[in-house]
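In this view, the complex is presented without one of its protein chains, the others remaining in place.
Chains here go by letter, A, B and C, matching the order in which they are written, and residues are numbered from 1 within each.
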Amino acid sequence: MYQDHVSKSGGPAPARPKAAPVPLARGREFLSIPGPTNVPDVVLQAMHRPAVDIYADELLATTGHCLETLKAVFRTEGSTYIYIANGHGAWEAALTNTLSRGDHVLVLESGRFARGWGDQGEFLGLTIEVLPGDWRKAVDPAAVEARLKADTLHTIKAILVVQIDTASGVVNDIPAIRAAIDAAGHPALFMVDGIASVGCMEYEMDRWAIDVSVTCSQKGLMMTPGLSFVAASPKAKAAHRTAGLRTAYWDWSARDLPENYRKFCGTAPEHMLFGLEASLGLLFEEGLERVWARHLGLASAVQAAVAVWAEGGALEFNVLAPAERSPAVTTILTPGFDPQRLRDFTRHNAGVVLGSGIGDLTGRAFRIAHMGYANAPMVLGTLGATEVALKTLGIPIGDGGVQAALTALQRHFGTPA
Amino acid sequence: MYQDHVSKSGGPAPARPKAAPVPLARGREFLSIPGPTNVPDVVLQAMHRPAVDIYADELLATTGHCLETLKAVFRTEGSTYIYIANGHGAWEAALTNTLSRGDHVLVLESGRFARGWGDQGEFLGLTIEVLPGDWRKAVDPAAVEARLKADTLHTIKAILVVQIDTASGVVNDIPAIRAAIDAAGHPALFMVDGIASVGCMEYEMDRWAIDVSVTCSQKGLMMTPGLSFVAASPKAKAAHRTAGLRTAYWDWSARDLPENYRKFCGTAPEHMLFGLEASLGLLFEEGLERVWARHLGLASAVQAAVAVWAEGGALEFNVLAPAERSPAVTTILTPGFDPQRLRDFTRHNAGVVLGSGIGDLTGRAFRIAHMGYANAPMVLGTLGATEVALKTLGIPIGDGGVQAALTALQRHFGTPA
Amino acid sequence: MYQDHVSKSGGPAPARPKAAPVPLARGREFLSIPGPTNVPDVVLQAMHRPAVDIYADELLATTGHCLETLKAVFRTEGSTYIYIANGHGAWEAALTNTLSRGDHVLVLESGRFARGWGDQGEFLGLTIEVLPGDWRKAVDPAAVEARLKADTLHTIKAILVVQIDTASGVVNDIPAIRAAIDAAGHPALFMVDGIASVGCMEYEMDRWAIDVSVTCSQKGLMMTPGLSFVAASPKAKAAHRTAGLRTAYWDWSARDLPENYRKFCGTAPEHMLFGLEASLGLLFEEGLERVWARHLGLASAVQAAVAVWAEGGALEFNVLAPAERSPAVTTILTPGFDPQRLRDFTRHNAGVVLGSGIGDLTGRAFRIAHMGYANAPMVLGTLGATEVALKTLGIPIGDGGVQAALTALQRHFGTPA
Partner (left out) sequence: MYQDHVSKSGGPAPARPKAAPVPLARGREFLSIPGPTNVPDVVLQAMHRPAVDIYADELLATTGHCLETLKAVFRTEGSTYIYIANGHGAWEAALTNTLSRGDHVLVLESGRFARGWGDQGEFLGLTIEVLPGDWRKAVDPAAVEARLKADTLHTIKAILVVQIDTASGVVNDIPAIRAAIDAAGHPALFMVDGIASVGCMEYEMDRWAIDVSVTCSQKGLMMTPGLSFVAASPKAKAAHRTAGLRTAYWDWSARDLPENYRKFCGTAPEHMLFGLEASLGLLFEEGLERVWARHLGLASAVQAAVAVWAEGGALEFNVLAPAERSPAVTTILTPGFDPQRLRDFTRHNAGVVLGSGIGDLTGRAFRIAHMGYANAPMVLGTLGATEVALKTLGIPIGDGGVQAALTALQRHFGTPA
């Protein structure tokens, strides 16, 4: 090494005391958290521009284009709405536009977020019933069917579920739940939170007969936080006509009017719309199906590494069944150590920001996101830094996690040509 | 001229047919509309950066700093809230946090926006009473006092007013209205929309005993659209405790909790917060009082020019009394011509975007904004282009409007040294 | 005014002491200097991107596109070269590629820059002869013809001239000088510095039989400083083959090779090329002839204002003959005052940066640029701020300078429709 070299001939080498190794963190930070995800440079670039008149043709075109493209994102012929809000705002928009005080709503639990949505409904005066689930398992379609069959009077007006729970890392089988609703012959509105899934995996609003879809800008859609999106089926629009919780800001009817300012109940979020137009452009330039397949490929690498690490006994998948682990984020329980030590190490020494456990998993888990604008070396770099950190911290892990990830990617790309 | 020169010796000069003069518009567009206003370059620059972990120290510091600085903006010791929303969202937040279905609210009309706020209240189930006003006049404090004195049972729970109406260009005398409320000994919540005024003119929430203040990012605060701000007095916070219209997304109680994600009911609008921090920095670097004085100086130039143009009879101030014309935006009625012709000319030929008349003034007015990140040459350039356009279009105007603006600025700067 | 209003009812108005008026400068700085000129936002945006492999297809395409487009800029079929350098680098490239130590060169003086180019030649070992000129007049083609006719042995190898002298504000009649050379039947290389003119006014390299053209990025071409451009005619390329001053860095022969790194003698200036591509795009989107006509229109406004101001006796045009005043920059002598006082006032109080006098005019002049990305309100704002400053400083000027500028623009746009 050059270092020895210098020692001999030119003077002392840079001191590297054992106790405080030099960080290898300077470089682009690896933001491996499940939202906000990495914002592509072209998206940030599109937002860096002067403001325009809110009546300018360019802005009207961008707005129309975004609303149309969101239909392709949700795979729906229904109506789409853009809210200046985060996902919680979209939740509120979904509920207030379709329901009335006292309405009975069934929440399908599988982690933190369906319950959180239900809590918002309770605040609004809805009657929330939680179909009990488990942070470590997907919603059981059979249980949904059974509960709905029991509701012979069709008291339940809406069913809330997330496709991917960002906290637990569970992916729910939305078409199977749809099938369960159909099997029960139940007319409730089917509302799906695709916040951590739309733009990451298959989402088929019309084919799966979803009535209200919700997502936001800062995960699969690769934009900065600040926008959220709702899509409504004709059945949801019908419910809207008699909904008692409607408020002017979220109201679909006003937003269906032609004037541009109506579409945002006031001033349009110009810069974010220009950014959204760019990020949606990236999505369709790559091709939605290819985006989904990319997420599957990346997830296979992460899951392969974690499976090996877990052999050491200090950590394990939060989600028990492999088929229920999401292609966008992996939640890892840490029975053997304090996950904050790991997160501090990777951030400080390698510039890798891992997600923390949240909700019930606070202090008991960490999360690796593999969603949005993410490619193979980003995932491998994150896994590599994590493995080095685990080893350096003396946490017992199975050997060869990153090696297994490489093998998974090699499998993705196929046998040698 | 060089042109003749070339004609003689080198060949034909560039053709400039009379019928289609070459535009002189290429250069930075002059956005002279009352919001969004010009976003300073350092603000756009601050937003052009990678996303960060929503739990990152830097973001927590920025959030805390913005919330504190907003107190200095509103001049209050009360609580401040940042909403991912435009001004209409802040309106809804103000009402839902403090009132209950059926509450009686008095709206002080002076243009479009107080009524619009009232309309949102009506949608929420409030009982809205409009104290009739005039688009061409400020609210009459005496009329307010009389109406409140008549409300002996104190049925009225809240009074809504705007400081500047962006549509009419009226500035209301908020301290005088406060004095009227006090004279009537009325306990109603005093809610002021400072959307077009905060950051442009004196606004003294605590000194004027305002209970709820509302403003947004894209006018005097020089940020991109997408954020709005509410400040609440202790009296408003007390009303909040029993308010029936509260919803989770807007709710102050949750936002008063310490966790950062509570402050936004979910994911923080990171990039906009970084931009806001930069724009608030500009405001206080200049000094709030100096910002207000700058707006007065610029307004004096615009008003001087319009007063001269008006002598031609084709246009006139919308606001009749000089003292009621706002220091942030000037609305000009166009009895003698179609204002769209003017706006098209200045945009196409000079790169100047004038505001259109809106609401009752649609098609009957244009507006010149002099708010936010605006200096003398921006205003003079806008006035100059407007005067050239009016002349070229053959619209009769008094001679010397821009000249009068120069004189007004000279008066601002004082007598020769 | 609102101010009085507040005084009565709400408290003291913002103090505006006569002695230190509040500046009206906050807003976008008006950079009215003759280079660097205002860089369009889309150009800065194009430069804000990750680096790419210097062998990437995109960069090769951009390079090729820029080199081709520069031919259209210079109006030549000759060869174009992009240097990572400012204009002085391009000067050196022009001389070293075509001449040999001891070669006799005729410099046509009309201000600072042709002489400066000559000085660089002297440093290189060329024999420089200056055809004496005047900072206040264009080069006299008859004097050129006379001098060349006297050179019966054709000792003179090259003639250096600027089209516009950025310091004096003179525009030389290049086709007339070409005609003079032709009339003398002289074979010297004709080298023209178009640094302050290309992209601002007609420049016809091939039609005017120019052998070497030089310009740079930061004036009419609206880019950041750091690139300069040279174009060479076949005659210049022939001279190149025997030139003794050639060095590897500037050498045309290497740059004519196909590999991309050859075109820059090493690593390509990627970000600047992406910016240049964007700025050239703007130029041709508008249309070169229209760009020239825009400059003529803007110059007519500036010249009208200065002519009126000059009636006061304190200032005057540097260039005596109106036909010799350039359409890109106007130099104004200030016999009656210290120009620094004016520049300080406009910058501090109005955010307008005027150019200073340079070279022989240091401390005796100021300059107003009207070149590059400039439109009517930018020029009017600059003139307005200047007039207010002159008046406030008590400098005697004729009344109505800005008014005359407005009239000039109105004349540009034609009679009322």
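What to note about this one:
Throughout what follows, a residue touches a chain if its C-beta (ideal position, glycine included) is under 8 Å from a C-beta of that chain, and two chains touch if they have at least 3 such contacts.
Keep in mind that what you see is a predicted model, and the values were worked out from it rather than measured.
Although one chain is not drawn, the whole complex shows that of A:F74, A:F190 or A:W208 it is A:W208 that touches it.
Residue-wise, the contact with the chain that is not shown comes from A:L282, picked out of A:L60, A:A143, A:A254 or A:L282. Of the options A:A176, A:A254 or A:A307, the residue whose C-beta touches the omitted chain is A:A176. Annotation: of A:T155, A:T242, A:T362 or A:N375, A:N375 touches the absent chain (contact as defined above). Residue positions on chain A in contact with the hidden chain: 1-6, 8-11, 13-16, 18-19, 21-28, 30, 38, 40-41, 48, 171, 173-176, 179, 201-202, 204, 207-208, 282, 286, 289-294, 296-300, 322-323, 326-327, 349-352, 373-382, 384-385, 387-388, 391-394, 400, 402-403, 405-406, 409-410, 412-417, in rising order.
Contact residues of chain C toward the unshown chain are 28-29, 31, 33, 35-39, 44-45, 47-56, 84-89, 91-92, 96, 119-120, 123-124, 216, 218, 224-226, 246-249, 251, 264-272, 353, 356. Annotation for chain B: contacts to the undisplayed chain at residues 41-42, 45, 48-50.
Operating definition for what follows: only the chains that are shown with their structure count from here on.
Once CA atoms are averaged chain by chain and compared with the all-protein CA average, the nearest chain turns out to be B. Counting every residue number used by either copy at the chain A-chain B contact, over half are found in both chains.
With centres set at the average Cα position, the gap from chain A to chain C is 53 Å. Chain B and chain C have CA centres that are 40 Å apart. Centre-to-centre, using mean CA coordinates, chain A is 36 Å away from chain B. In chain B, the residues that reach two or more other chains under the touch definition are 28, 38, 48.
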